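Removed: one protein chain of the complex. Kept in place: all other protein chains.
Our next item is subunit A:
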């Protein structure tokens, strides 16, 4: 595979990646999974700016940096940062970039990571911007799909749950369209995939269909990508109550699935996956979460110019 230069590159949107670049990152991540590189980023500092709550993304980035020999500076809580005093995001980034070599950021506003990348001279990695993009999650999802299916091309993938507000499914749908996958979009009517995402899928000539229930298509699916119905995105609590438990994956649902069928979930789960499913060969969401470490190590090493 030819070497692609990612040094100093911002990681903002999966749409900035070509198919070849995605495969290159996944290949580097595989190398990190196979062998540790404890001194690769020695002396480098990552600023971890999570203006919105995060557990997996934040921990795995911080852990990835530490495991490569680098160090992390972080916001204890967004409420105690200067943004709480009214400082603009651009100003905050201009200051923070002076103290570090790279920034990973999560923010509630869509486009905030792109704005940060515009003002920072150091690479910015998007850890989620509103309902827009979460490219590192998408890359770790693709890494996990490749790991379980041994290929990315032309798979049958079901995206299930909150397709309206879930940024992970928006980014993943786009990425899967690059690989000619067939998408089954399963959601309640009130949480269906937004038109702007469907428009992009049509432009890529991606085959997709929308469904209210998963039962009839379970035997066709290779990857079942479940998502949490996000309480925090609902202005009306009654609306949330109506849809919160609409899909619960349990053992009876898995009776007719293919042998290679795997369930992924960006986590945290609430009620979407019954705990009894954890012990089946189809559950792969915890391995998926741990794969985040390798993918984020690969991205940090690439943008900071670590010699791999």
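Annotations for the structure displayed:
The criterion applied here is as follows: a contact is a pair of C-beta atoms (placed from the backbone, for glycine too) under 8 Å apart; a residue touches a chain by one contact, two chains touch by 3 or more; residues count from 1.
Going forward, contacts and distances are computed from a predicted model.
Missing chain, UniProt protein name, picked from "Energy-coupling factor transporter transmembrane protein EcfT", "Sulfurtransferase", "Aspartate carbamoyltransferase regulatory chain" or "Multisubunit Na+/H+ antiporter, MnhG subunit": "Aspartate carbamoyltransferase regulatory chain". From the set A:69, A:130 or A:214, the residue in touch with the chain omitted from the display is A:130, counting the whole complex.
Looking at A:65, A:115 or A:226, the residue that reaches the missing chain in the full complex is A:115. Residue-wise, the contact with the chain that is not shown comes from A:89, picked out of A:89, A:169 or A:192. Checked against the full complex, the one of A:3, A:150, A:199 or A:216 touching the unshown chain is A:199.
Residues touching the missing chain, restricted to subunit A, are 13, 15, 88-90, 107-112, 114-115, 118, 129-133, 196, 199-200 (touch as defined at the top).
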